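All protein chains but one are shown in place.
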Amino acid sequence: MSAPVIRKASGPDSLVISDDCNHPANVICELCRLFFDKDWVTGTGGGMSIRQDNLVYLAPSGVQKERMKPENMFVMDLNTRDYLKTPDTYKPSACTPLFLSIYNAADAGACIHTHSQSAVMVSLLYDKEFRISNIEQIKAVPRITEAGYLDNTDELVIPIIENTLQEEDLTPYLAKTLMEYPAASAVIVRRHGIFVWGANIWKAKIINEAIDYLLELAVKMRSFGINTTGPLGIEKESPYHECSHHH
Amino acid sequence: MSAPVIRKASGPDSLVISDDCNHPANVICELCRLFFDKDWVTGTGGGMSIRQDNLVYLAPSGVQKERMKPENMFVMDLNTRDYLKTPDTYKPSACTPLFLSIYNAADAGACIHTHSQSAVMVSLLYDKEFRISNIEQIKAVPRITEAGYLDNTDELVIPIIENTLQEEDLTPYLAKTLMEYPAASAVIVRRHGIFVWGANIWKAKIINEAIDYLLELAVKMRSFGINTTGPLGIEKESPYHECSHHH
Amino acid sequence: MSAPVIRKASGPDSLVISDDCNHPANVICELCRLFFDKDWVTGTGGGMSIRQDNLVYLAPSGVQKERMKPENMFVMDLNTRDYLKTPDTYKPSACTPLFLSIYNAADAGACIHTHSQSAVMVSLLYDKEFRISNIEQIKAVPRITEAGYLDNTDELVIPIIENTLQEEDLTPYLAKTLMEYPAASAVIVRRHGIFVWGANIWKAKIINEAIDYLLELAVKMRSFGINTTGPLGIEKESPYHECSHHH
Partner (left out) sequence: MSAPVIRKASGPDSLVISDDCNHPANVICELCRLFFDKDWVTGTGGGMSIRQDNLVYLAPSGVQKERMKPENMFVMDLNTRDYLKTPDTYKPSACTPLFLSIYNAADAGACIHTHSQSAVMVSLLYDKEFRISNIEQIKAVPRITEAGYLDNTDELVIPIIENTLQEEDLTPYLAKTLMEYPAASAVIVRRHGIFVWGANIWKAKIINEAIDYLLELAVKMRSFGINTTGPLGIEKESPYHECSHHH
């Protein structure tokens, strides 16, 4: 019943109405539904944006993520910061200045913000940085400051910043962190969630899925008393390991 | 196979048959299916109601939530408490007096009742009230007694009442609690589930999702020995925290 | 792509081909897909059967539960135990004698067998019987030996029997247990799964969902050191409870 009706449109709507399933406005709708099903953006938490050349597509604030339609999108000119298209009933997402800050610093083509419970739990179990190494899924995360992807023996480091009262107040802390961690593909906000980006939306999606997998795994590992860093074989110190003397 | 056939109807059926996907009878069917998929209303547990002006739409008792059809709905006149439409084979939900009590006290436009396992687990880990603060998702919950939404630094308080033998016997305790907690958006019933409401069904849905997220997170936090209230940094006392001396 | 093509059929196929979505062969396909999505019948584990008057509809052995089609069904005459319809490529389910035993003893209209992980975990945490009381969801379980449903203050008792090498070897133990527990709606098989039944398939489905909810909840409760029986307030003895002195 709520499937978007695809039609040709004139005026500002032409920026978001397309029968190409890879059009940014359609992709945001497809992925918000998918992320809702994965429990990353329930309760209207989280947000998503795609940049194509100079146009920034932004999911609106407060929308039911699984019911979003292309015509609900905002479209902004990245240079002038003018909205070229605003939907009828929605307000811009509070993530907007954060996404623009990421586009500015990281030359990203897409940004994803979720309230992933694994990200929140990791922010309650780690202090200034989340670190994990020697897990295959790490290889899905790009190096950024040089070509290619991390090795599975590299340590993935995700900085954790403190939450603020208003989402936009995170902007200077996020910008500072992007400068301090030029190789970062993500920033965790303590007791809040995670921001992830990539060269385009499909790469950002993969990085988000890979990192969330690692966050979920890290929470499980720590519940079994296993550190996510340290030498191979450190898991044998866990009291739950079959080789453990505590067993 | 079980998709509702949308058709114009006359007689009482005209109250529930509409090709508008935002009609209350269609929305209840859409959301009951969604909530079934999220495991909030399995085993015919839970219920849902929408109030539109003076009409109250009520999902029936004992129905398979993922197979509900608009013609299964009850429609009641809120003033006279007469049923304007009753389905052929179903009985009114035992939640009906509770929903009416909420409409009466809280001026809500929709009520949701689930048997969420996170709500039941929280009712087994907390005494008289569930309390949580310093989590971003708290901002999705309205203040009720004043305009706007909670800050993430506010403490969300959800009263917990004792269960009764019959669901309708909860009514006086719920009514009393609504008076004692005029800012509440939800009430947990110990060893039973949760009632959530909002100005309209879409707001009630968001509040339900946000609160359930917080309940699920709270259960995880306590399993790691982390209190859901107290000052920022209290998580460092957890034996699972990387800064912990117990580690 | 794998949606069943509904067509009128003659010969034995007429027993399973119908465009009525409530026909037993269609309902078994719909529910097996649903149960696959809920992770109750992955790896071709589990089974399902509906009895309508003297006809017993049986899902075959070894079929991909989410791809089952009405023409894959077996149909048996309950009196003669003759197959009135056998599918081309499948073998009868090893559950068949167990389902017949339940139809014989419990006058059920449908049987469900799953390899639910919660059922297996409960069979590893409880000895001869699973017992739980004072949880609302208990009210979805019928009394059987008298009219109506359990109260939430009643103790739900599900007997646990030992597993055997061959599934059909469970039959005498199941039959004996059905005699010893005439009020049972389910039997757990240790390290194996659970059998659930009801007056018809929709009631059996509700009972299965309600019991699985209680099994899942019980595993969580015990992980927090909370007994599933005993007086109200026993949860305060948990070291995880906010009132606990151990906290």
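Here the chain labels run A, B and C in written order, and each chain numbers its own residues starting at 1.
Convention: contacts are C-beta pairs under 8 Å (C-beta built on N, C-alpha and C of every residue); 3 or more make two chains touch, one makes a residue touch a chain.
If you're wondering where the values come from, they're calculated on a predicted model, not measured in any experiment.
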Check the whole complex and report which displayed chains the hidden chain contacts.
-> A, C
Options C:163, C:177, C:200 or C:244, residue touching the unrepresented chain = C:163
Identify the residue among C:139, C:192 or C:205 that touches the chain left out of the display.
-> C:192
Interface residues of chain C (partner: the chain not displayed) = 1-2, 42-45, 62, 64, 66, 115, 117, 120-121, 124-127, 162-163, 165, 189, 191-193, 219, 222-223
Contacts of chain A with the absent chain, listed as residue ranges = 21, 26, 30, 34, 134-137, 140, 151-153, 202, 205-207, 209-210, 212-213, 216-217, 220-221, 223-224, 226, 232, 235-236, 238, 240-243
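To be clear about the criterion, only the chains that are shown with their structure count from here on.
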What is the minimum number of touch steps required to go from chain A to chain C?
-> 2
Here chain A maps onto chain B under a C-alpha rotation whose angle in degrees, rounded to the nearest 5, is 90
Chain C and chain B are one sequence twice: same or different residues at the contact, by the over-half rule?
-> different
Separation of mean Cα positions, chain C and chain A [Å, integer] = 40
Gap in Å, rounded to a whole number, between the CA centres of chain C and chain B | 29
Touching at least 2 other chains, the residues of chain B are 223
